[in-house]
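Omission of a single protein chain aside, the complex is shown with its protein chains in their original locations.
Moving on, here comes chain A:
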Amino acid sequence: MADETLAPVPTILDTFIELLPEIGKAAGETGLMMLICLTAAVIVGGALGILVFLTSPGQVLGRYRRFNLVANGFINVFRSFPFIILLVAVSPFTRHIVGTSIGPLAASVPLSLAAIFYFARIIEQTLRDVPRGVIEAAEAMGASPLQIVTQVLLVEARSGLILAVTITAVSFLSYSAVAGVVGGGGIGDLAIRYGYYRFQTDVMLITIVLLVVLVQGIQFFGQWLARRVDKR
């Protein structure tokens, strides 16, 4: 007779509770990577996108044609790197500025680089939705280029800009999982370590559900906010 007092098979809930500290740590790492790369994207990428837009032909600073060509080239070059290759290619640079090439801080370097150029392109395209005539009206009223940016472009395109942040956040949530492969940590890393290497399908499931909920949340909130501020 077999022993009737066998330990019960752990349910997915048990696994979840058992893994809670690890999940919490992973979520924190993902949060840190997202915070760094989105901040870099919005500040540096946003500024770059605005400048590329302003210097494009027929726009307010269209006379700075050379800047436009160079900046556009830069964006295209960085955007054409497959992320995993960018990750490896910049690792000497990463080690130089972070001191190590593993961990969430190190992973934030290639993530930020990719996010900056990704966001710059989206911003430049989003600003194209602002009718030239509206910008021209502001010029005719004596607005400076800076005033045109802060009082016209960022106001008129604000719902598109919110959607741009939303789509960047979703994309880079998934990129941050790739960064996990090279020791970046985070939720994606957790999924790969337990689910892929150790065949713990339940752990993989938990992390996937977590990611789906996160993506839905970001998307839903972004769309809700974009709709709310759109008076057009």
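What to note about this one:
In this text, a contact is a pair of C-beta atoms (placed from the backbone, for glycine too) under 8 Å apart; a residue touches a chain by one contact, two chains touch by 3 or more; residues count from 1.
Quick note on the criterion: contacts and distances are computed from a predicted model.
One chain of the complex is hidden; its UniProt record names it "D-methionine transport system ATP-binding protein", one of "D-methionine transport system ATP-binding protein", "Sarcosine oxidase subunit alpha family protein", "Electron transfer flavoprotein subunit beta" or "4-hydroxybenzoyl-CoA reductase subunit gamma". Among A:Thr11, A:Gln151 or A:Thr201, only A:Gln151 touches the chain left out of the display.
The chain omitted from view is touched by exactly one of A:Ala143, A:Val170, A:Leu205 or A:Leu225, namely A:Ala143. As for the chain not pictured, it touches chain A at residues 131, 133-134, 136-144, 147, 151-152, 155-156, 158, 229-232.
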